[in-house]
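One structure below.
Every protein chain of the complex appears in place save one, which is left out.
After this line comes subunit A, so read on.
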Amino acid sequence: MTNRPRQLPVHAMMIVLSVLALFPVYWMIVTALKPETEIFSTALWPKAPSLENFGYVLEAIPMLRILWNTALMASATAAAQVLTGLLAAYALVRWPFPGVKLAQAVIGLSWLVPFQVTMIPNYVLATELGLRDTIAGLVIPNAAAAFAVIVFYNAMRSFPKEVIEAARMDGAGASRILWQIVAPNMRPALAALTVLAFISAWNEYFWPLLLTRHIENAVVQIGLEMFMSQEGNQWGPMMAAATLASLPILALYLVLHRQIIDSFMRSGLK
């Protein structure tokens, strides 16, 4: 309020950025709602909105099955990353054991290795283990994430050591201290990481692309890509499929946008 004349260009800039961010998503939904006769019109809202494109998608590919697979995969991945991350961070924070630096480095540097460098050996290993075309195969390699360990490590470091010491004096074991004292106090970090891991897993594309053979076992990004290569220029159904694939995440964002933004910023870009 201090500098009224200066506020106007500021708002203008933010509005331009917001439109740039939102319009493509809006255009996807609007195109999905357009009947075939209107598909090439540039009108910002269809004259006769219809759900026929959604019907088309549901008939062409087992979309509900695919969404269910994805929900399962993303939940399992998030749960696994939270669990392995909590355990590892607890070890790193709680005990000054020999090798702690090495363990930190091994976990911390793992994000530097690009997926494409390890994909062939991983593909061979997954094939040998019979993990192709399974949900487990999508979850297991992603069951631990460096950023989960780092986020929990930072959250745990601020936990007062005296409380842990007191609990230990009372005879609580290491695991009881973790689950009954430390973890319940980390709810914000736990929630943030669960949401973040869920969204990343939901949007995962390349590893599923390598493992998936049949569309009934596909996750949603693969289903979308398969749909695109089959019906690439059926714009209405294409946008309906993309809308269906995004709805769960967009709904989650509508409810939790503040927390989601915070958790993304906390863990950096990867």
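The criterion applied here is as follows: a contact is a pair of C-beta atoms (placed from the backbone, for glycine too) under 8 Å apart; a residue touches a chain by one contact, two chains touch by 3 or more; residues count from 1.
Just so we're on the same page, contacts and distances are computed from a predicted model.
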Complex member absent from the view - protein name from UniProt, among "Protocatechuate 3,4-dioxygenase subunit beta", "Spore coat protein", "Sugar ABC transporter permease" or "(4Fe-4S)-binding protein": "Sugar ABC transporter permease"
Absent chain, residues of subunit A that touch it: 1-3, 6-7, 9-11, 13-14, 17-18, 20-22, 24-25, 27-28, 31, 39-40, 42, 83-85, 87-88, 90-92, 94-95, 97-100, 103, 106-107, 110, 112-122, 124-125, 127, 140-141, 143-144, 146, 149, 173-175, 178, 199, 202-203, 205-206, 210, 220-221, 224-225, 228, 235, 238-239, 242, 245-246, 249-250, 253, 257-258, 260-261, 264-265, 268-270
